[in-house]
Each structure stands twice: as structure tokens, then as C-alpha cells.
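Okay, handing you the structure first.
All protein chains but one are shown in place.
Here is subunit A:
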Amino acid sequence: MDLIDLSQTAELLALPFVQTALAAGAVLALLAGLLGPLVVGRGMAFATHGISELSFAGAAGALLIAGTAFVGVGALVGGILVAVIFAVLSTRARANDTVIGVVLAFGLGMGVLFQSLYQGRTANKFSLLVGQIVGVDSGQVIALAIVGAVVAVALVALYRPLLFASLDPDMALARGVPTRALGIAFALMLGTTTALGIQIVGALLVLALLVTPAAAATAVTANPVVATVLSVVIAEVAVLGGIILSLSPGLPISPYVTTIGFVVYLVCRAIGAVRLRRSGRRETQGGTPRPEPVA
């Protein structure tokens, strides 16, 4: 069986459910790409993993107790609740790794329990972990688009103080930035994005979308605006490319999306390393003036 096979891709792309999946993927990639550089800047990769596992547990719990229709609500409750708890418990901008580890393990355990007890279709179970993008309906795409618009507007309004509080929390506090309130606002955005993400691409892939593109982007640029744009572009390429490549072989999208993201990340790291070595060489040759001692 060929992992790369485009023989039926063109036909499949014409199908409405595939187009819905692409639309959902595009909006999700936009959201994840926008939030990613702040997730990376705040050192919240692990926290994001915790949030997605707890969102998964919430979705699995809702599926067990209330049925398929309430999976989205369960995911939102789980994701937002935990994101806010992490934000409140974190000292300054950094989340507490130990607390996250403890909560994550418990959440995953609960999720597995809920899934084992669930008597319905097994496809519903598996999809929360690895995603079920072809099962996305247009209602979900609209919900996603609304959340995407709200988060984008909030991000523009909060951007500078949020960046300040995320990257230089002590100084931001001294300048009167409400770092704690901004941390909670960010947790709400992150929790909502994660909850929507796990229903589409699954709990495992949410992490890949929120962290990998931003990590790749920040490896090649220190300009925060360029990093955000680049992070969105990389997330889009990974998600849309992943969906398209997965169509013909009929495999899950996860391996394709994560592989594209990972390859881009490696390339960006290599570019960053080469640049760093070059600027280092210039310094030793005396090209970059160093601060001259005045004592």
C-alpha cells in the first residue's frame, strides 16, 4: 500500500464532505497558528497537552452520560475549566509543570474509563483521540468560524499587553499590565480552540497544531508579527496538505499533518542554526560592535 498516492485525490476533493473537512481544517489551522507563538512564548506546550487531554476526558464523559450530541459541550467544559485552573495556579506567566502532570494523568485515566463504559459505536470513541475530520458537519464549521473570528478580534485588541505579560512578566507587572487577567483571557481562547480542535483532528493532533508551527516560525524569526503570520502559514500547509495527502490512501490525517509540521520544523531549526553560526562568526571578526567597557 502506498503512503503517498494521489490517484483518487482529484475525485475525492470534489465531494462535499471533503470540502467541509478542508474548511474546518483551514479555520482550525488559522486559530492554532495565531495562538501558537504565545503558547510557545509562555512555555505552555505541556499545559496545552494537559488541556487537550482534559478536554478529551470531558468529551468522553459527555458522550457516555448524555450521548453524541453533547460531545462538543463536554469538550468545551473540560478544556476551558482546566485551562483556567492552570492559569490561576500558574505563578506569573509560566504554568506549573507538576500540577499539569498530575491533572493530565488523572484526566487521561477518566477519559479511558468513560470510553470503556461507552456502549455506542466504536468509531465515536476513537475519533476523540485521533480525530474524525471527514465526519465534521457544516454546523461545526460555522461554530468554528465564529470562535475563530472572536479569538482573532480579541487577539488584536489584547495583543501587545498579552505579548508583554507572556514574554516578560515581571516587567509587565511593574508597568501595570494586568498579567493575571490576561493569563485567564488567554486560557479561555486556548481552551476553546483546543475543545473545538479535538472534535475535528483529535486530542493528539491539537498539540501538533498549537506548538509545532509556532516553534518552527520562532526558530527563523524574532519579529513577533512575522512569527505569527509564519506560524499561521505553516499550520495551514500542514493541515490542508495533510488532509489532501490522506484522501487517496484512506489513512487518518494525523500522520500526514504531524509529518509535514515536523519536517518544516526541522528545516526551520536548520536555517536558524546556520544564521546563528553566521552572526557568531561576524561577531568574532569584529563586524558587530560589542558594548565597549567604560570603567
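Everything that follows uses one rule, which is that a contact is a pair of C-beta atoms (placed from the backbone, for glycine too) under 8 Å apart; a residue touches a chain by one contact, two chains touch by 3 or more; residues count from 1.
The working rule: contacts and distances are computed from a predicted model.
Asks: There's a gap in the complex where one chain should be. From "Ferredoxin reductase", "Heme exporter protein D", "Metal ABC transporter ATP-binding protein" or "Probable glycine dehydrogenase (decarboxylating) subunit 2", what does UniProt name that chain?
Replies: "Metal ABC transporter ATP-binding protein"
Asks: Please identify which residue in A:161, A:191, A:213 or A:261 touches the non-displayed chain.
Replies: A:161
Asks: On subunit A, where is the contact patch with the chain that was removed from view?
Replies: Those residues of subunit A that touch the unshown chain are 37, 40-41, 43, 156-161, 163-164, 167-168, 170-177, 217-219, 221-224, 227, 276, 279, 288-289, 291-295.
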